[in-house]
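Shown here: the complex without one of its protein chains, the others still in place.
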Amino acid sequence: MTLQSRTSRNAFWPGFRLAVYGMMFGIVFSSSAVLSQEATAEVDNASTMLAPMLAPAAPGNVTVEDAPNDAGHAVIVTFSQSQAPADGQALVLGYEIYRSLARSGPWKKVGAVPSDVDVTASLIYKDAGGSDKSSDDYLPTETDLFYRVRAVTADSTLYSDSEVSAPAQAVGQWWNSGRNPVFFFVLFFTLLTLYFLRVAKQRGDSLYIRPLAGIDAVDEAIGRATEMGKPILYVLGLGTASDIATIASFTILGRVARKVAEYQTDVIVPCYDPIVFTIAQETVRTGYMDAGRPDAYRDDQVYFVTQAQFAYVAAVNGTILRDRPATNIYLGKFYAESLILAETGAIAGSIQIAGTDEIAQLPFFVVACDYTLIGEELYAASAYLGREPLLLGALKAQDYAKAVIVVLAILGVIMSGLGYEGFAKAFEAVG
Amino acid sequence: MKRTIPWIITIVTGFVLVIAEFVPPWGKMREDVLIYFQIISVFAFFLGGGSLLKINLQKVFSKRTDWEYALVTVVGFFVMLALGLFKLGNPEMATAGYAADLNANGSWFKNLFDAVKAPLSASMYSLLAFFIASASYRAFRAKNSDATVLLVSAFIILMGQTFVGVVATGWMPDWVSFFKVENLSLWLLAKANLAGQRAILIGIALGIVSMSLRVILGIERTHLSGGDE
Amino acid sequence: MNRKVMIPIASIIVFIGFLLLKFDFEAVDSSQALWDAFIVTAGGFLTLMIFSFLYRDNPFYKFAEHLYVGVSAAYWMCVGFWSNIVQQAIPHLSPWLSEALDQPFLGYKWDYWIPIAFGLLLLTRLLPDSLKIGWLSKWTLAFIVASTAGLLMTANLKANFISQISSTMSLPLLPDWTGFGDFVSNFDLSYGGQFIKMLSNWVIVVGVISGLVYFFFSKEHTGWFGRVSRLGIWVLMVTFGASFGYTVMGRVSLLVGRLTFLFRDWAGIIS
Partner (left out) sequence: MIQALFLSPVFSPLFSPLFSVVSHGLGPVFSWIFWILFVAGVGWVFWRTIKGREVERRVIFLMMGLTVAGAVLTGIVLPVQETVVVRNIFDTIENLEEGDKVLLSLDYDPSGAPELQPMAIAVSQHCLEKKLKICYMTLWGTGGAMIADVITAIRPDFPELVYGEDYCNVGYRAGNEAVLKVIATDFRKTFPTDVSGIVLDSLPMMTGVTACPDFSYIVAIGSGRPGIKEWVEYVVEPSGALMGSGAAAVSAPQLYPYYPQQMNGMMGGSKGASEYEKMLRRGYPKYGEFRAQATEIMGPQTVAHVFLMLLIIFANISFFLAKKRKGASA
């Protein structure tokens, strides 16, 4: 049924009421197209048979259960639909749900459900009320609630009510069991990380990390800049201080700053985020201090540009073409600007090292830069360079977690292949 | 005080947010924390504007190289700020007062946005079309096996989006329809691409979880380092 | 007069000339007509200034770049101020301020002073270093970083980790399998055929696993391990190629948008 046909019948009284009901249900629930087909049939019926009809059969078996995994204030109402209309009985359009704090009422309408074509199917309504006592739809927790379901028809005088349900309570749960898989993994991973942090502290830097081409190139690039007497451009990207990629990049920046100070060249760090800017300043200053040349650090080496993506890019582009750095290092979060920066760098003839965990931008760096750290490699790079037990241990834990996943994935695929769907299902978090 | 309080704030905030995921009654508390976060993030914009002004005014007053351009920045900043903060020329001001929509049609703020910020960001972004051409020409060469795989996969996707590819493989009979370019490119995108994306995604997710864990446990303090402590 | 003065003056004259050309003298609302003319004229000139960067760095580009930086910073400040401070916080803080800013007062929520206080602490960064209170901003920083970490951790675990693994696991390696004989006799390479379906699932499973192997850092990539990781790189390269190829599309459409503006609205040479 199309919308036009429904509205064109508005002038006709029963049809109008029908449309009102239809809209009401439509608003409360996105009902299936089936409902509207039913409604069409009824419009024709109602328009030809104006004689009063009998009320429909009452819905039954109203049961109320507490909704799982929430903080209370919600219950789930299940009921069976009215039986198919007998002679003279009006067709049921839908069901209204009423709630009360006492068996005898007063009743408050809380919602509605459209009827299903298959009248043998039972219907479910989730009554989720407000948790605020003053709010209009407040639903008290741990108080007896009574529910009643009313089958409604096109005629507002023709309806029938179900029996009142047994009392039920909305209870708040202290644990969301639907998220157990997530919880177990958090637990597992936390223990794994703590264990490897201990191991790393004991064994120091004897833990092996495979070399990363991009990182080995950094030292080389600094040397080249020194020979050419040109500065190094270090771009931290568009991340904020809470982005993992940016935090990883800080570690590398510290190391680069130290090297740069040792080799007596310059590093330029234009920043996008004001908070990142302040941290970057500290990092570079500390790097110069560690190299024993705190006097060589100038405040305008690390500067804030602006917090607008393309304005920032415009400014960095300008820097690349005006200062002609020998090496451009882009490590951190990057978005659309990745290729603009990398190509401008190529115009200036700089050596370029890039790394990001922003998957969409990796292709551009891979194509346009000399070395690229892909995703997790960026995180690993900071551990590889810093060789701090903390980072090494965390990396180890990640590797073991990955190993577990690979094994689980293979197992899971085999299990699904053999028809044990439950294995893969166990990993699905609900709600 | 300089070290302990940030540390306590970190641990408390982190724990509330993580535990609220599993303990429904804490949901409200989590919402509150996140509302605070929303309001605080605006102050980062203020910090940004302030830092920008500080740096550029210093440049102007000390007449460093290019101070004229710094002046352009400062003037642009103040004009936009005035139009926005006082909602100048906003047609809705007559009825809604200061509650008027900042971006109402005809307001000077929106007009200046359309005149300056919109074309600048769109032009800056569209430079990519040129750069993507030069990057393709310069870097898409079959230098080694990796580069060849990259090249071939990009080329198939490009072909799949043009009629050239569709026409070139249109003759193929149905039983080899997999090799029709439009199908092949769709397959690359939806299957082979998915495999790689998923591998990277899982790795990154692990990295993020690991780093977040260290932050919440108070082990990782890079963001709190430095300063006059 | 030197070039430094001549060029800006000449540019301004050209700009005003163009503005007059675009101005609709018969418009009823002349202030809006002026804005309309200004929007088109400025839009065109600024676009050309940015495009001039493709030739080389020049004063016009520099001007556009600096203007952009200033305007955008102020833009974000205004938007943030009205949306989060005025519309979100003030209706819960003070009836007086709400009325002054024409906002409805929605009842006190005293805890909303917490973020305001934290925010002000963050701004201590702007004060001169000599005051030595910049470290107070670390409190805010701690809050921001911790909230993001808390949010990222569970969200990533769920959407990008557990969901991705479970949807990899549930891929059937032998879809529509009815026996080896059927498979051989019905074998073809059609897009929707059984073999291709099977191939797809194999590619995903093997691709994900070998990709993960490539991201192993604590083991040397030699021997069979190295070969699997090699396969992983290839999978990644296919991914990057596909992304690159697909992205070209978006990038060109941005240029089309700009050129359409230049030709139609600014220069008026197409309809």
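Order of writing sets the chain letters: A, B and C. Residues in each chain are counted from 1.
We adopt the following convention: a contact is a pair of C-beta atoms (placed from the backbone, for glycine too) under 8 Å apart; a residue touches a chain by one contact, two chains touch by 3 or more.
Note that the structure is predicted; figures quoted are calculated from it, not measured.
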List the shown chains that the missing chain touches in the full complex. A, B, C
Chain not shown: contacting residue from C:41, C:124, C:137 or C:156: C:156
Check each of B:12, B:79, B:104 or B:176 against the chain that is not shown and name the one that touches it. B:104
Pick from B:69, B:108, B:125 or B:178: which residue touches the chain that isn't shown? B:125
In subunit A, positions touching the absent partner: 3, 6, 22-23, 25-28, 30-31, 33, 35-36, 130, 309-310, 335-336, 347, 359-360, 431
Residue-wise, where is subunit C in contact with the chain that is not depicted? 54-55, 75-76, 79-80, 83-84, 87-88, 91, 102-104, 106, 147-148, 151-152, 155-156, 158-160, 163-164, 167, 239, 242-243, 246-260, 263, 269-271
Just checking the interface: what residues of subunit B touch the absent partner chain? 27, 30-31, 34-35, 37-39, 41-42, 45, 92, 96, 99-105, 110, 113-114, 117-119, 121-122, 124-126, 129-130, 132-134, 136-138, 140-143, 151, 154-155, 158-159, 161-164, 167, 182, 186, 189-190, 193-194, 197-198, 201
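Criterion: only the chains that are shown with their structure count from here on.
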Dist(centroid_CA(subunit B), centroid_CA(subunit C)) in Å evaluates to 3
Two or more other chains are touched by the subunit A residues 179, 182, 186, 240-242, 244, 274-275, 305-308, 310-311, 314, 359, 362-364, 366-367, 374-376, 398, 402, 405
Could you check subunit C for residues that touch two or more other chains and list them? 50, 53, 62, 64-65, 68-70, 72-73, 75-76, 122, 125, 134, 141, 144-145, 147, 149, 152-154, 157, 161, 165, 168, 205, 208-209, 212, 215, 236-237, 239-241, 243-244, 247
The subunit A residues in contact with subunit B across the complex are 69-72, 131, 172-176, 179, 182-183, 186, 189-190, 193, 197, 240-242, 244, 247-248, 250-251, 273-275, 277, 279, 281-283, 285-286, 303-311, 313-314, 336, 339-340, 342-344, 346, 357, 359, 362-364, 366-368, 374-376, 379, 390, 394, 397-398, 401-402, 405
In the complex, subunit B touches subunit A at residues 18, 21-25, 27-28, 44-45, 47-48, 50-52, 55, 120-121, 124-125, 127-128, 131-132, 134-136, 138-140, 150, 197, 200-204, 206-214, 217, 219-220, 222-223, 225-227
In the complex formed with subunit C, which residues of subunit A make contact? 179, 181-182, 185-186, 207-210, 240-244, 274-275, 278, 305-308, 310-312, 314-315, 317-318, 321-322, 359-360, 362-364, 366-367, 374-377, 380, 383-384, 395-396, 398-399, 402-403, 405-406, 408-410, 412-413, 415-417, 421, 423-425, 427-429
